[in-house]
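Okay, structure first, notes after.
And then subunit A:
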Amino acid sequence: MTALDWMALPFLAASAFFFLAGTVGLLRFPDLFTRLHALAKADNLGLGLAVVGLAIRSGSAAVAVKLVLTWLLALVASSTSCHLIARGARREGVEPVRGRR
Partner candidate 1 sequence: MTAGLALDVLLAVALPLVGLAAVLRRDLVQSVMLLFSLGVLLAIAWARLGAPDIAMVEAALGAGVTGVLFLSALARVGPDDAAPRAASVRVALAALAAAAVAPVALAVEALPRAFEGLGREVLARVPETGATHPVTSVLLDFRGYDTLLEIAVLLLAVLGAWAARGGAPSPRPPAPGPILTAAVRLLLPLMVVVAGVLLWVGSSAPGGAFQAGTVLGTTLVLATLSGGVALPRVPPWVVRSMLALGFAVFLAVAGATAASGRALLRYPGAHAAGLLLAIEAALTISIAVVVWALFERDPEERRAEGEAGGREGEAA
Partner candidate 2 sequence: MTSAHLFAFSGVALLGAGLLGVLAHRHLVRRVVGLNLAGSGVFLVIVALARRSDPPDPVPHALVLTGLVVGLSATALALALAVRLHRETGAARVPEEDGP
């Protein structure tokens, strides 16, 4: 374990936490729209933190730039996908839950 590894570790651990949170949200939240919310936010944050951790560890600017670009692409794609899924679901007549269940 080098110094860079130790610096990367907290980011990787935090990313694992957010991935877990996203999965729990996907499995436990009451309706489609809240589940989308869990995915689009928690998971992309998890990916971002993983990218930061790996970029630190790589110690190479070129690799770091590539990793960050990958994350930005994933952000654009996944936010658009989530929008499309929500829109498609509304057209199908899926309604969000209201109030407590």
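Candidates were picked such that all candidates are chains of the complex that A comes from, given by their letters.
Note that contacts are C-beta pairs under 8 Å (C-beta built on N, C-alpha and C of every residue); 3 or more make two chains touch, one makes a residue touch a chain; residues count from 1.
On a predicted model such as this, the values are computed, not experimentally measured, just so you know.
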Touching chain, any copy counted, for subunit A within the complex - options 1 or 2: 1
Residue ranges of subunit A in contact with candidate 1 within the complex: 73, 76-77, 80, 83-84, 87, 91
